[in-house]
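Sharing a structure, written as structure tokens. Questions coming.
Apart from one protein chain that is not included, each protein chain of the complex appears where it belongs.
Naming follows writing order (A, B and C), and every chain is counted from residue 1.
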Amino acid sequence: MKPEDILRIAREETEKQGFYKYRINICCSSGCLPFGALNLLKAFENAVKKFGVESECKVARAGCPGTCSVGPVVLLEPGGYIYQNVTPEKAREIVKSHIVAGIPVKEYLYANEAFFKKQLRLVLRNAGKINPMRIEDYIAAGGYQALIKCLTKMTPKEVIDEITASGLRGRGGAGFPTGQKWNFVAREKNTPKYVVANLDEGDPGVFANRTLAEADPHSIIEGMIISAYAVGAEQGYIYVRAEYPLAVNTLREALRQAKAMNLIGENILESGFNFNIELRLGAGAFIAGEETGILASIEGRRATPRPRPPYPATSGLWGKPTLINNVETLANVPPIILNGGDWFAKIGTPKCTGTKCFSLTGKVNNPGLIEVPMGITLREVIFEIGGGILRGRKFKAVLVGGPSGGCLPESMLGLPIDYESLTKAGAIMGSGGIVVIDDTACMVDTAWFFTDFCVDESCGKCVPCRVGLLKIRNILERIMKGEGKMDDIDLLEELGVYVRDASLCGLGQTAPNPTLTTLRYFRDEYVAHISEKRCPAGKCFKEQASLEVKE
Amino acid sequence: MSVSSVVKIKIDGVEVTAYEGDTILSAAKRASIYIPTLCYLDGLSSYGGCRLCIVEVKGSPKLFPSCTTPVSNGMEIITNSERLRKFRKLTLGLILSEKPHICSICVANGHCELQDLAKEFGVDHLRVEREWTAHKIDLTHDFLVIDHNRCILCARCIRACDEIEGVHVLDMKMRGKDSQVIVDMDEDWASSRSCTSCRKCARVCPVGAIYVRDKPFSEIKDKEMAKFILSRRGL
Amino acid sequence: MMGELGKINFATVWLSGCSGCHMSFLDQDEQILDLAQKIQLVYSPLMDAKIFPENVDVTVVEGAIGNEEQLNLIKKIRKHTKILIAIGDCAVTGNMVTLRNALDDGAGAILKRAYIETATKNPQIPNDVPKLLERARPLNEVIKVDYFIPGCPPSAHLIKYVLTEIISGRTPNMEGKAKYG
Partner (left out) sequence: MSKEDRRLLILEREMKARMYQKSVLLEILHLAHELYGYFDKDLLNYISERLNLPPSHVYGVASFYHLFRLKKPGEHVVSACMGTACYVSGVEEIISAIEREFNVKRGGSTADGKLSLFITRCIGACAMAPNVTIDNEVIGKANKEVVLKRIKDIIGG
């Protein structure tokens, strides 16, 4: 295949889709699939047939539009109508009224405009709109044109310059400048080189990468091919959690189709550039998402991180230069190439350009997957996009950045979301998890939960993380049982700082964050547990209380 | 030694000449500057797990394990700040509290690197409660014994078995706090088909976790002997 | 810190331990006379005092906390003592006394072993002695301890050093000295 062939497919497919007046996209992502999405797909197909509107209405499976809490959801184009909690019965009614008569069924619509109003969808540009199982859909939406541009009009150096100009930073958590990272690998003389796409989204409560892979796998693959072209790699690996079977299947199918079109493989689009991608499955280890952990895992070993330097850019997979990018970072690449780095740099804040996907969960009215420009405040995310606290309860804290993020109080809600501000406040961008906590939650218990997660996920190699975290968890447990001492607060702080500073890898270095931030912002709750044997949220001491009643 | 280029670094304010390929630890050793170590052993690959040898490098807020961090020109290293001393003390206290390390009834008493380090740093008590583990002690082998209740998971035995003896009988199972050194498929030592009974694991064990039964500990844990064996690895 | 005749009130206590630390304390030999110049012994297994007095300046405690009586006693001691020193591994880390903590129902297991399984006549678990705690504990898990002298037993030399420093109002430096076992 040649570049012209891809452009021709794009034209033909656009034309074909243009025949249809309506398009019904059924979300078949992990959020909706368990709740009858495939039945719904059939129901819509039958309804369209029954009402004889097959020629003007296309029914297709699609990825997630983000409103996961009201699934199964259906996106009806044109107009971007989202129907919520759709059942096969509702499907017939929707076809009859909306398609046949042209009148949307108001009572079934997701009537929450605020959810989308402040969002800006770059990474999720196609999510929910195209069929992830058809490469033609992606191509018709402008897919692979960035790759063509790179292969035909740009040198690897120009590609890297464009990425550098965009100010794009790693979306995996740490926020390292992507262009710089690419440059490190590109300048290495040692070959072969490898690229790795990190989709080991192990954080509980985070599903942005999964949704992206399920909704628009080719955006990841295209970004990855471009990165390989830029750094001169011939082999790539996508490392996916095995707990995401749908994402795995979607990616597998997408890779097959991309290969069939010669978008990966030998002599890609007759450019002389060779690049292959293999899938590698994780197996339930959060630590495998760490840069050196992922490398060990791809090599078939225990995913224990090793100290850096040497960095993967010089010594990665099998000791060769390796570029590791988060999949969200990669999905940002095609639009940057097409629209230019300057365009991208205007989005977000000067230091943190572009957008970020967040999984918004916990006690908010509109949980789901969102994408917002950098610099938006937490308040906007929680109270506008998220629609405020569930059941009108009081906001207490928000955990930003997954299990090793920080718990921020109400006074920090004005904080703009960018790497530096979050870090300063004791949280991290992390994997993009925002969990909203209301006044029914105990902050000691919250810190315990996340510490317990990290204790479970610690690889056990270094002492601070393996033993230090365990001790932090035990002290928290003691406090929750009413056996805490006032000295414990200082001890927790000391241990927290020690684990943060002395641990080998990112897991240990961030794992004390929930404890440290709850100590910083909710110290009074610790004091209440220790000196008054009282849990302000009424969560702890329950067992003891009920025992006393029994006696 | 191959010809390698000279690297100028400063350790604790002293100018030190190092070579490309040196780690901070090897450069410091050559300059007779002491950095405490535990999981590190000359002749084995570096592990970077115990965090005792962490040092500060000027210009970075991070701490670096000196056993794995390569030197680079102009590097300024601090090996013994207030913070580092505090952290090392904490590390030792945590290791001591992870298992029921009871020196008075341990075969390694008086010949234990952990005990020596605790003394050196004045770790005179434990600030956190101990874990009271009750792992099985494997006494099946003719003379080698492994007591997991004393194991500090430094992986020296695993590395010696793999890198020096070349049989890789030992490895680590599970992860995190549940990590444990295993023999073959987590089997009794006696049923191991690959173990050559070479005793290198016992020689390198810094504590009393692996030892030779009915032998004075001073004899097994002859540091000079261990050094000798490790220095012959190329032969 | 002055008691009778300008001496400080000094106590030593023996909890769950083997008395080896007291032996080591006495092992200071003639040097103990220097100490005797400065202290007034007010409570100790070395003398006949049944009740722990009030207003003790320095108390040296040997042994872990193994039973309920000791638990109550150590709390009382803490209340009446200005400076409390844990001496020996049992008091500092629990040492062998705490070995039973690794067993389920460790207290029950050792009672059974001692009074039933190995009894030559009349096997029965006594009920007129203080109840064993489910878990034996080092002192600092129960009360605040000011100084620690590890060792099994600590050397007489180390004991002397620490006591001299403390009585002179200095903080002993344990680096290079705190040897367990």
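The definition used in the following text is that contacts are C-beta pairs under 8 Å (C-beta built on N, C-alpha and C of every residue); 3 or more make two chains touch, one makes a residue touch a chain.
Keep in mind it's a predicted model, so treat the numbers as computed, not measured.
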For the chain not depicted, the shown chains it touches: A, B
Among A:284, A:350, A:414 or A:538, the residue in touch with the chain that has been omitted: A:284
Residue, one of A:399, A:492 or A:505, that touches the chain absent here: A:399
Residue touching the undisplayed chain, where the options are B:4, B:17, B:194 or B:218: B:194
Candidate in contact with the missing chain, chosen from A:194, A:229, A:395 or A:453: A:453
Sites on chain B contacted by the missing partner chain, in the whole complex: 162, 167-175, 182-187, 194
Touch residues of chain A, complete complex, unshown partner: 30-31, 34-35, 68-69, 71, 201-207, 210, 242-244, 280-286, 297-303, 318, 359, 361-363, 367-368, 399, 402-403, 433, 435, 437, 441, 449-450, 453, 456-457, 459
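Everything that follows uses one rule, which is that only the chains that are shown with their structure count from here on.
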Inter-centroid spacing, chain C versus chain A (mean Cα positions, whole Å): 57
Of all residues in chain B, the ones touching two or more other chains: 127, 129
Touching two or more other chains - residues of chain A: none
Touch list for chain B against partner chain C, complex: 96, 100-106, 109-110, 112, 115, 118-127, 129-130, 132-134, 149
Chain B-facing residues of chain C, complex: 86, 89, 92-96, 98-99, 101-103, 135, 138, 140-141, 145, 148-150, 152, 173-181
Footprint of chain A on chain B - complex, ascending: 47-51, 54, 62-65, 68-70, 83, 86-87, 90-91, 94-95, 97-98, 127-129, 131, 153, 172, 174-179
